[in-house]
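As you look at this complex, bear in mind that one protein chain is not there, while each of the others sits in place.
== subunit A ==
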């Protein structure tokens, strides 16, 4: 009786696990503070760290994290990094911290995180952890009173394509995958233990204005916008390079097809002549001929990522410009008063 009950419970758990997609990432305030501390201390260098927590149904709880030392390109040091990671997790387990990797965090500068490396890291993590998430924090934006935290994951259809490493236009159209669908942003929830909440209530300063308000009402946004536009221009250059690659490819492709047609016509005429003369016709295909060698289609991954990046910059510019509008009108109203 008890046995069947457990089994059915397990079955239920198993079926549930398979069906519920990841909906919310729930982060503890402690983790936010830790991430911000680490990213800020090393800014503008980019840093990463590991997220620990629990996977509960459709919610991924991130309850702790620890930073990685800045990585250097050296095998020995890399091995040491792995040791460090194990050691840290062992230590944290001893003080009852959730000992379960759920992803990693990394800092970014002006939101320029959509790189092939990010995808590669993601695939690495995904191999070991079924459900993982990447949290991105942008220290440059927090100076404007924005909590620039983002939780991302790769979409399933993209991962499938990436595994087969097949980014031709045909495949992409088949899957109906556009650049918007590479990353999925997952909404973030914040939770704090009751104890922390009590302490914060007690410690909250009495002043009606906080640092966050000062930052938000700061009128000067031009440095941020300037950098953003600079990055945007760089990305546009990259994109046009990618476009040229494709144009080159299509030009080559059409030239090759024309050559093939010409060759085929010649061969057919020849065969016709041979038939009339009563000889065996030659085959209509010649694999040894260089004009039949298929030209590899360049991967669209890069251009997808760049497009994503550009869209991101545009969003940021829009957001900041929107904020500036309200600030300017506020300023105007103040001045008129």
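Quick note on the criterion: a contact is a pair of C-beta atoms (placed from the backbone, for glycine too) under 8 Å apart; a residue touches a chain by one contact, two chains touch by 3 or more; residues count from 1.
FYI, contacts and distances are computed from a predicted model.
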Protein name (UniProt record) of the chain left out of view, among "Glycosylphosphatidylinositol anchor attachment 1 protein-like", "D-2-hydroxyglutarate dehydrogenase, mitochondrial", "Eukaryotic translation initiation factor 3 subunit F" or "Aminomethyltransferase": "Eukaryotic translation initiation factor 3 subunit F"
Touching residue (missing chain; options A:45, A:79, A:116 or A:236): A:236
Selected residue (touches chain absent from view) among A:23, A:37, A:268 or A:293: A:37
Subunit A residues that touch the omitted chain in the full complex: 28-30, 32-34, 36-38, 41, 64, 67-69, 84, 87-88, 91, 94-97, 142, 145-147, 149, 169-170, 172-173, 178-179, 187-205, 208-213, 215-217, 222, 225, 229, 232, 236, 239, 243, 246, 250, 253-254, 257, 300, 303, 307, 310-311, 313-314, 317-328, 330-332, 334-335
